[in-house]
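The complex is shown incomplete by one protein chain, all other protein chains being positioned as in the whole.
By letter and in written order, the chains are A and B; residue numbering begins at 1 in each of them.
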């Protein structure tokens, strides 16, 4: 698997898309910092960007890589290699190169700006960790979609739809449910609802840092326990890890069943 | 006139020629504070030497200056009130007073001033107390450099650090008040000045006004209190350059204003509070040059509030800048800096070319269904906030800052 990871990664490092992605983050970081001149504000803006764009780029890039590297996959399949290693290797190759673009692209401008002397370093690290998790999750979801759909157009369609659903529509439905059942105690429901969507989950993690004053304004005891202690942070990270593990397991399962 | 001159000279004679010093210590002629007070004549000075004096119910009924040397301790052993001042012109300086009795029927204090004038209480340390310094129907006093450290946990069985009741012209400066119910409490007390105090970790409020008018408080710090400052049913209070921070919790505010008119809130900083200022039924208040940073809600307006003006304040990274629970507005927002303002300034005059709407639809939703707070900063919320911004339905449509600043306001 490591060898395939190496070659996928190598392959991606030569493709211009990784550079586009890297350049995009680099530019974003620079523009945010040097136009805003304010680290805290830049971190807030970045959070919005990371929560929306990282999943989008992860899904699109994942699906695109899968379909574009069909030849490579076929070549590998003709070799005496385990299927799960082929697909996991490719998945990790994509996910790691995307994460690296993210971390380096955003990290470099911030480091040059003097991040290490700033109090925003924890917020920023949390942002990068969340971004990496989102990349791992959405690339895995993208591979799942691509593995289940031979048709490229269909695959892209589902990928965009998935992103749209999790980034926007889910929250709309979630809001309707919360308002619709407002007479009932809802703190458990709202926390569970958050766990079921990786984008919401990452958003909550960041809220814990940025908006803790507002979150503590709410009375529910479970809320308080969740947001007032490290419990929330731990649970969120466990849920995020599950969101990586489950789709990856499905990649393994699907790839074993698939005909080429 | 003649009478007055005679009176003055008699006074002067008594003060200069008759006044004497009495010393209290374990090996002195006088070994208890009570004995010293009994033996002293008006305008005498009592010097209390280092030591522990287990006494309570000390009644200072004549003008005396009581000075502790090397911090003597008066230990009330939880038996009741410790010092009660019932005469004008009393000064207390440099004592440590502890173990005030707790009672549900009478408000025992470490030092109580009753119907007296011109008192001074300074450099006193109060520990294990019920009420700290209780000023009752007394005027023209000074409370300076005292340190009041209680151990209050619940509201119902704890007292206030410094309490003023029907008292006028009191100066409260450079005190530290912690772990009591209300740090400083004023009821029916006018023309008082509260300056440079630190009031923190108190169970209820850092500073609390009830029915008190024309008071000034400035350069104080209020942190980690149940709520920072509560100003209720009072008029013409001036609040300058105070710091309100880390007041976190369900009903926690930096400042609570309730039925307040004609106040000035200028130059204060509110940061990391659940609610910066909570306003109910308050009119004609000037908010100027305040910084609101990283609060859950910078300002929450409930009920009818008219003709308030908010100018040249900085609203920085608050989860919500302003929340209203109705869609009527009679307040003015002008030339503030809003960190979430996204407009532009084409004519480069430092003022954004499109108005800013500080009230978001989402704050209205959260007000209705508090659990929805979990959706804060979601893209869906941004979308509905945007559509509300374009055509306001639930939020006051005339509530906007027509001249939002492009850079932080400085003064």
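Convention: a residue touches a chain if its C-beta (ideal position, glycine included) is under 8 Å from a C-beta of that chain, and two chains touch if they have at least 3 such contacts.
Here, contacts and distances are computed from a predicted model.
Not shown: a single chain whose UniProt protein name, out of "ANTAR domain-containing protein", "Amino acid ABC transporter membrane protein 2 (PAAT family)", "Alkylation response protein AidB-like acyl-CoA dehydrogenase" or "Cu-processing system ATP-binding protein", is "Cu-processing system ATP-binding protein". Considering the whole complex, the hidden chain is in touch with A. The missing chain, though absent from the display, is touched by one residue of A:75, A:161 or A:221; that residue is A:75. Where chain A meets the chain that is not shown, the touching residues are 3-4, 7, 11, 14-15, 69-72, 74-83, 256-260.
The rule is short, and it goes like this: only the chains that are shown with their structure count from here on.
Between the Cα centres of chain A and chain B there is a gap of 47 Å.
Chain A contributes residues 40-41, 44, 47-48, 51-52, 167-172, 174-175, 178-179, 182, 186-187, 189-191, 193-194, 200, 203-204, 206-207, 210-220, 223 to its touches with chain B in the complex.
Within the complex formed with chain A, the chain B residues making contact are 248-250, 252, 272-275, 294-297, 316-317, 319-320, 339, 365, 368-383.
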